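Omission of a single protein chain aside, the complex is shown with its protein chains in their original locations.
Now for subunit A:
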Amino acid sequence: MRGPSALSLSRALTRRPHHLHHHHHRALFTTRGQRQQQLAALLTSSPLNTPKRTYSTHPPNAKLNLPTDYSTTPLLCHTTTTALTNPELPPETRNGTTKRMNLFQAVNDALATALAEDESVLIFGEDVAFGGVFRCTGKLAETYGADRVFNTPLTEQGIMGFAIGAAAEGMRPVAEIQFADYVYPAFDQLVNEAAKYRYRDGACGRSAGGLTVRMPCGGVGHGALYHSQSPESLFTHIPGLRVVMPRSPLQAKGLLLAAIRSNDPVVFMEPKILYRAAVEQVPAGSYELPLSKAEVLKKGDDVTVVSYGQPLYKCMAALEQAERDLGVGVELIDLRTIYPWDKETVLKSVRKTGRCVVVHEAMVNAGVGAEVAAVIQEDAETFVRLEAPVVRVAGWSIHTPLSYEQFNAPDVARIYDNIKKVLGF
């Protein structure tokens, strides 16, 4: 169920030069050049000279809400050495090489790796054959053949049911839903079928394990109601599904390979704003990163910040500023797998810091933050160490509105403010 702007979020937002090939009705219309001139003249001529409306920028005097600088953030491995010293990587990977990739290239690399090493892997979805609207499946059909990499008709419920059936008969399908916003027709198949398959089949032993469903998620600045959603908590409520959201190219490759090899169905959500923006050194060859294992990205003694996906970059910027301004140490944890999640890593951290801020982009009501906060206060050993209420920084309880996204998505200022708040409690 692709919406109107399927490709926009990959191109328009990532500031790539646009290649315009546009010569409609040449015989009927003035040329494109003439039209451009007219428009340009109109838009710059004095009576109509209005400031150019920019829709993704930052306020001139902002100190906190600055655009994320992906080229310097410590969350990405800018050198081969930092990439290969990751202790979670297997020894043979650590002794290998790396390649600079963005997120869509890392996803592509993982898919190519899976196709090459396991002939039961299939890849399909809407517009997948030409490379997908976000380019994640580029060249895969050419390299691995149209029998294993193919377009489906435009039906999410069909894609999901098809994937479950293929998985139940021994394949490892990787189904793509073009946008997370369009997964809902597939909800029945995911909730009632994929999640319950093993439970229902009992001693017969079949399952939908081997199924991975990938979907781009999250805001990009102007996706509005139907190109911005981050519906992970709808899936974390469903026992039987593993829900994963990577923060970076290196993480995406390892987690996606683990998801494809997992014998449980995995919902793999890719923050689409990172497809082109997040670039880092990614180890070559095949490697896995552990599912259901959180990662401490930065140590600190005074506050624990828990997040996943794109907001981690904002958390990092906020905590760096908070540490500078307030002289405190903030610990940052990436959940990575949002369900079944790694409670121990979070509890261990909060027992140390006594303060916790949970950050996610999706609506605050019944979101992942609610689950994390509840688990923290339920654990007696952690509860007695709490110095402040656990706070959530998340989207408000609204739909993602076009013009107001800057006031809705958690930003550096709101995260910073809440770090301050728990410290001042």
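We adopt the following convention: contacts are C-beta pairs under 8 Å (C-beta built on N, C-alpha and C of every residue); 3 or more make two chains touch, one makes a residue touch a chain; residues count from 1.
What we mean here is this: contacts and distances are computed from a predicted model.
Hidden from the displayed complex is a chain whose UniProt protein name, among "Multifunctional methyltransferase subunit trm112", "DNA-directed RNA polymerase subunit", "Molybdopterin synthase sulfur carrier subunit" or "2-oxoisovalerate dehydrogenase subunit alpha", is "2-oxoisovalerate dehydrogenase subunit alpha". Within the set A:E126, A:E193 or A:D264, the residue that contacts the chain not displayed is A:E126.
The hidden chain makes contact, of the residues A:A224, A:V282, A:V303 or A:V422, with A:A224.
For subunit A, the residues touching the chain absent from view are 1-12, 18-22, 24-29, 32, 35-36, 38-40, 42-43, 48, 50, 52-55, 57-59, 61-65, 126-127, 129-131, 133, 151, 153-158, 181-182, 184-185, 222-227, 364-365, 396-399, 401-404, 406-408, 411-414, 417.
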